[in-house]
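Yeah, one chain of the complex is gone here, protein chain that is, but the others are all in their spots.
And then chain A:
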Amino acid sequence: MNVAAASPSRVLVAARELHKAFPGTVALDGVSLELRAGEIHALLGGNGSGKSTLTKALAGVQPADRGTLVLGDAEHDASTFTPDDAWEAGLRFVHQQPSTFPDLTVAENLAVGAQFERSALGQISWSRQRRAAQAILDRFEVPVSPRARLSDLSAANRTLVAIARALASQREEGSGVLVLDEPTASLPERDAQHLLSSLQRYAAEGRSIVYISHRLPEVLQIADRVTVLRDGVVAGSLERAEIDHDRLVALIVGGQLDHRAAADRPALAAGTAPAVTVRGLACGRARGIDLDLRPGEITGLAGLVGSGRSSILAALGGARAAAGDVTVDSRPLALGSVAAAMAAGVAYLPEHRGDMGFFDHSLTDNLAMVVMPRYRRGLGSIDRAGARRAARELISGFGVRAASEEALLSTLSGGNQQKVLLARWLQRDPRLLLLDEPTHGVDIGARAELHAVIRAAAAGGAAVLVASSDAEELVALCDRCVVLVAGRISAEVPCADLTADDLNTLTYAEAR
């Protein structure tokens, strides 16, 4: 790295032997980590390996049970480390959970947790606050107004505000640590690229950046060093020269990836009648959408953010009002009602799992919610034991890492929550399976497993429609891809000989 400000080997933060246990899980089991000035340090690991727990321990918002944190010259007991200590030491965070305030304005969001511009009487000076906010937004090229409420912004812009907040309060060049926990999960490709190049600039100024991601191409692109966690311990560290895709995968999954090929599925018989027909669907930006979805076929929806992918899935799932003619098994589907869609055999997994989980309920409750009639017994009572048994089977079948089927959904790592929600819908044996970014935030091991599960669902007779911003994923998973540009279908291509680059070329086609 071209580090001018500091010697590259200077250690800014060292964590030693961090331990953190939750009831039923040891999240960190003696993790040590050194962060050097001027480096981008990628922190990798499967879902539930302890990355976010480590982040929160460094932030002091959820202190470790024991261990030591060395910040510059000061040594702290990690179990009594506070957010103020972290702030003082120049540590800044973008956490995995959305950590912005929907009811407050952008200007306020930038100030809460950092600093308000205040006048002599301790009162907030709003004009100065807004000017400061505007300067930050300009500097980090976030295209929003300081007066806008966060709830009015897109997920991507909300993420950008959280990132700008963390970056803006960094002190002078050549110091400070920035930790980003899956910041690109909800960012479109171009914003993600922009972020990556900004990060490289900050690192070059002498800061230390911890970058957590499941997207290996990003890691290969920017990481100077990699630490991989597995089951709460450091599975290995790699220096720049040692980093390559296969090594990373081996460290993350602790063995070989399970490559169950798409070829396992029987080829579609030509002329299979479609299970689902869509004619003239209009919803949000999407207009005049015609689709035929055959049972056993996996169709990909490719397109930029804003091309209408999510709208189409939401419309078919009944979650958004829409116009058009849709039939499932030749019967017309009433649009605009999730209940009607479910009754017709449609299962819809939206993009933001935050909208779909009952987080303060057990996995059993979350899984049973959509198949309650199965567990109904006389007098309207519920067969708890049956529901728990089914939950246990789903948990092991989908490889969910959880203490038990009675664990609360909120205690699972992000990727494991996604598996639970997918399992919830697949147990209904849907006719039409709608998946919006099904592997967002899911580790590569689990991703391969999820793909296998989706293929199995298709082989079982479901028509599958998958939207993803990841061209690699679509090409690997789907039989054919439908490309959306500005709300209309611009191309339809079989995936057999398609490469991710071809698909990207199509999606960016007329976008400028």
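Rule of thumb we're sticking to: contacts are C-beta pairs under 8 Å (C-beta built on N, C-alpha and C of every residue); 3 or more make two chains touch, one makes a residue touch a chain; residues count from 1.
Note that contacts and distances are computed from a predicted model.
The complex appears with one chain absent; UniProt names that chain "Autoinducer 2 import system permease protein LsrD" among the candidates "Radical SAM/Cys-rich domain protein", "NAD(P)H-dependent oxidoreductase subunit E", "Ferredoxin" or "Autoinducer 2 import system permease protein LsrD".
Between the chain not shown and the residues A:Gly30, A:Gly254, A:Pro274 or A:Gly306, the one that touches is A:Gly306. When the omitted chain is restored, the residue from A:Arg128, A:Arg147 or A:His245 that touches it is A:Arg147.
The hidden chain makes contact, of the residues A:Thr25, A:Asn47 or A:Thr100, with A:Thr100. Touching residues on chain A toward the chain that is not drawn are 56, 59-61, 83-84, 86-87, 93, 95, 97-105, 108, 111-113, 116, 118, 122-124, 126, 141-145, 147-149, 151-158, 160, 165, 187-191, 194-195, 284-286, 304-311, 314, 320, 486-487, 511.
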